[in-house]
Structures are given as structure tokens and as C-alpha cells.
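Every protein chain of the complex appears in place save one, which is left out.
Coming up: subunit A.
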């Protein structure tokens, strides 16, 4: 079966985020970018499905500026077979991303679509669910285990208070949580091979999707800094402060 994986180019998770002085956004100039960590887990899961003989072909798709091709190549080096780049320099919000992915799903007809549960930049946690709704598919969100069984997929989900397993009819959408797997590193020979893999570029217009944003960002600020307090000498002083000063116990 064919698996489609969507990946997003975001700020590297190790980089300290700085808000621009004019409060228009986060400073991304000369900042290291990488594949969103939840998307890496999505790619890894698809590759493992292929290694188990469950998946036959892995197509990886990314939406964004030309530089996204770096992340598509990374996914190809990790084991994806073919790439699709939906190129645009405009900001693409979740609903519009889901509409673009729906158009790709209609072309490619995958049995399973795997996405990260959220991107570490906008933290929306929406695109997978929106794609599932728009394509009429079931969804296994925040997955910690994915087991394909014939024309069904059982997804164990990380929910408040524990784990919940659902059974979905294929085709279906899965979004990954942190504990689904530990992504591998790409080997040098595979990085070289990835450069020769097929990568098709298309535009939102080619896919017939209007990507005009519905949400406008009025300002972006640094969070209110929390001031450090005092050091206490021992447990007796701590308990005294909590009881008599902070009055929380």
C-alpha cells in the first residue's frame, strides 16, 4: 500500500527563539532550520511500515518555499521513495495546508497518510484532523502505536489520563506523538542516493487551492518574564515561607 507523509520545515528545536523587536514575529533570519520533530517520527513510521512489508511506496510532501526541498531530501534519505513540493512563498495556515494535502491525496490515493501531531512553530495541532475531515477519512491522532491489519489500522493514542486504541478503516490519517518511535539518522550513502530520487514541484494554483489566510497575526511578543525569587537555607525555612508568606499550604 502507498503511504503519504507530510513534513514541515521549521526552526530547529535546539535554537533559542527570539521575538523580533518590532513584534511582527519570530526572528528566522540566519537561524538553523530543520524538519519538524513530529514529522521526523512520521517519516520513520512510514519507513518501518515499508521495512515490515506493509507499505510498498512512501511519498513525502512538503508545502512552503523552495528551501523545503532540503527537508524533502532528508525524508528521501531516510527511506521515502518520491517527493512532492507544493511551492509557495506565502504563509500557509492549517486549513489551507489541509486543502493542499487533500488535493495531493486525491492525486496519489494513499491508503495511509501520516503527519506530525503539531509543528513546533505554530503549535496548532490541526492539519491532520482537518485533512481527515476534508477527505472523509478516520483519524488516529497522537499515535503511540500503529498496527495495520488488512483493510484496518489500529492506532493507540496518547490521551489525557492514559492510552486509547481505535480501529480505523483505510484509508486513514495518523498523527504522531513523541513515543511512537525513535527516528534514525540518514547514512551518507542514502543522502547521496536521495539526491537522485524523483521530486515533483507544483504550485497551489496547479492544485486549484486558494491559500489566502483567514487568521492575521496582529503582534508577537516575548512571554512575560518570571522573576526568580529567593533561595531558602533549609526545609524549615521553606515550609515557613510557604505557610506564612506565600500562604499556599
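Throughout what follows, a residue touches a chain if its C-beta (ideal position, glycine included) is under 8 Å from a C-beta of that chain, and two chains touch if they have at least 3 such contacts; residues count from 1.
Simple rule for what comes next: contacts and distances are computed from a predicted model.
Of "Multicomponent Na+:H+ antiporter subunit C", "Octaheme c-type cytochrome (Tetrathionate reductase family)", "Electron transfer flavoprotein subunit alpha/FixB family protein" or "ABC transporter permease subunit", only "Electron transfer flavoprotein subunit alpha/FixB family protein" is the UniProt protein name of the chain excluded from the display. Within the whole complex, the absent chain has one touching residue among A:33, A:166 or A:186, and that is A:166.
One chain of the complex is left out; on subunit A, the residues touching it are 11, 16-17, 19, 26, 93-95, 98, 120-134, 136-142, 144, 154, 157-169, 172, 178-179, 214-223, 226, 228-232, 234-236, 238-239, 241-243, 246, 248-249.
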